[in-house]
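One structure is given below, represented as structure tokens, and several questions about it will come after.
Shown here: the complex without one of its protein chains, the others still in place.
Which chain is which? They are A and B, in the order written, and residues in each are numbered from 1.
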Amino acid sequence: MKHTTPQEDFLKGIWRENPVLVQLLGLCPTLAVTNSVANAIAMAAATFFVLVGSSFLVSLLKKFIPGEVRITTYILIIATFVTIVDMVLQALFPVIHKDLGAFIALIVVNCIILGRQEAFAAKHSVGRSVLDALGNGIGFTITLLLMGSFREVLGNGSFLGFRLFGDSFEPWVIMILPPGGFFTMGFILLGLGWWRGRKAERSEIRHWAHSLRAERKEGAA
Amino acid sequence: MGELSWIFVSSMLVNNFTLALFLGLCPFLGVSGKVATAVRMGLANIFVMVITSLVASFLNAYVLVYAPFLRIISFIVVIASLVQIVEMVIKKFSPTLFRELGIFLPLITTNCAILGLAIFQTNREYNAMEGLIFALGGGLGLTLALVLMASIREQVALSDVPAIARNMGLVLVLAGTLSLAFMGFAGLFSS
Partner (left out) sequence: MNETKRPPQDEELLTPQGGGGGTGSTPMGLPPDSPRGIALPQVEPEGPGEGPSAATGGGEVGAPGMPAKKEASALRLLLTLALSGALVGALLVFVYLWSQPLILAYQAQVLAESIQEVLKGPDHYETVFVYEEGLTAELPPGVDSTALDRVYLGFDAQGHPVGFAVAGAEAGFQDVIRLIFGYDPATRQVLGMKVMDNKETPGLGDKIVKDSAFVGAFGGVEAPIVGVKVGRSTGAATEVDMITGATISSRAVIAIINHRIEALGALLEAYHQEHANGAGGGPGVEGRP
């Protein structure tokens, strides 16, 4: 097993192993509720709570859960947290609850959460698991915010409901409609692919120059 | 237009599960490489969705009236268990069918389209019949989207695609285009 430091546990989920952008998990909520920044924030917060709560509980109880029923138990734990979030949101923030609608309940099947339980919380200490969940939660939040701002600014000409442009701006309504979600995510991934390709190319050149120098040194000796 | 046919066409085309509601994206991106696989995945999906719809109607009518707070939990646990039982039955009595559909069933059970179906059906207060039509329409729509995507990707696999686009980004942009096309079905009902 690869040994990791607590910092790595926390940081890897934010960028290097970002659950959405790199692992392509949890795409449903990422595309479905990011037609405004406010919805994106609410969804991210709800998922964050469920993720951290489940990771904490699963790592705490891992010794008592027999392997054969672990998935069922994880789902039970996750579904409980989701139900709690659902009821609390409905009681305290009914307007947000109405906007997100069925997608709150669908947090249960967000692959990120079950994935973290199975891949990390089930075999690490409570502290590490919570760090891991925090990192992944932040990574998920960043992606949702990115999508939400992009789509709301272009599709509605506003950010968090504040008008950004004058009346002459004609909003690209398509961006807040379903196709806009696919396009935004698609172009973000294409951009990432381009960025990765360039990075790989550069490191290859650097590597090549290095080996060339080493060869020359050898020749001189 | 009758209520039932509206539900059917709406869930299949106008509000396609995958392309308009973003439900079931995981199989849509993961199993859309080949048309043959996509068709089987779609059929397995229709099957699970019909079961889900029946179970959800039953739970809503007889159990959840007394304990609404157990809705999410009971949907996911009961549906997952039931599909597993069905899967074992198929495995025992029809190995051929199991080879065709079986391996997909567990993959489908917990994808968002299934839970989404149960929850939308509940929110819209569909009765058992409407729910069944909703599930059939939704499943067919999902299959349609899967097969369309797979056909496109079979072509893409043979084409000279720029290096940066050889990842999911391209598939998502394609999906966006499909989704755009499906929005046109709204026109069916505007005249």
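Odds and ends about this structure:
Quick note on the criterion: a contact is a pair of C-beta atoms (placed from the backbone, for glycine too) under 8 Å apart; a residue touches a chain by one contact, two chains touch by 3 or more.
Fair warning: this is a prediction, and the values are worked out from it, not measured in the lab.
Taking the complete complex into account, the chain left out of view touches A, B.
When you scan B:37, B:151 or B:177 for touch with the missing chain, the hit is B:37. Contact with the undisplayed chain is limited, among B:80, B:117 or B:144, to B:80. Checked against the hidden chain, the listed residues A:31, A:96 or A:111 yield one contact partner: A:111. Set against the missing chain, the residues A:11, A:38 or A:84 yield one that touches it, A:84.
Think of the hidden chain as still there; on subunit B it touches residues 3, 6-7, 10, 14-15, 26-27, 29-31, 33-34, 37, 40-41, 68-70, 73, 77, 80-81, 84-85, 87-88, 103-111, 120, 123-125, 153, 157, 166-168, 171, 186, 189-190. Touching the omitted chain from subunit A are residues 1-2, 12, 17, 19, 22-27, 35-36, 62-73, 75-77, 79-80, 83-84, 87-88, 90-92, 94, 98, 101, 109, 111, 114-116, 118-120, 122-123, 155-156, 171, 173, 176-177, 189, 192-193, 196.
As a convention for this text, only the chains that are shown with their structure count from here on.
Residue ranges on subunit A touching subunit B, taken from their complex, read 24, 27-28, 31-32, 72, 75-76, 79-80, 82-83, 86-87, 101-102, 105-106, 108-111, 114, 174, 177-183, 185-194, 197. For subunit B in complex with subunit A, the touching residues are 19-26, 29, 69-73, 76-77, 80, 110-112, 114-116, 119-120, 123, 163-177, 179-180, 183.
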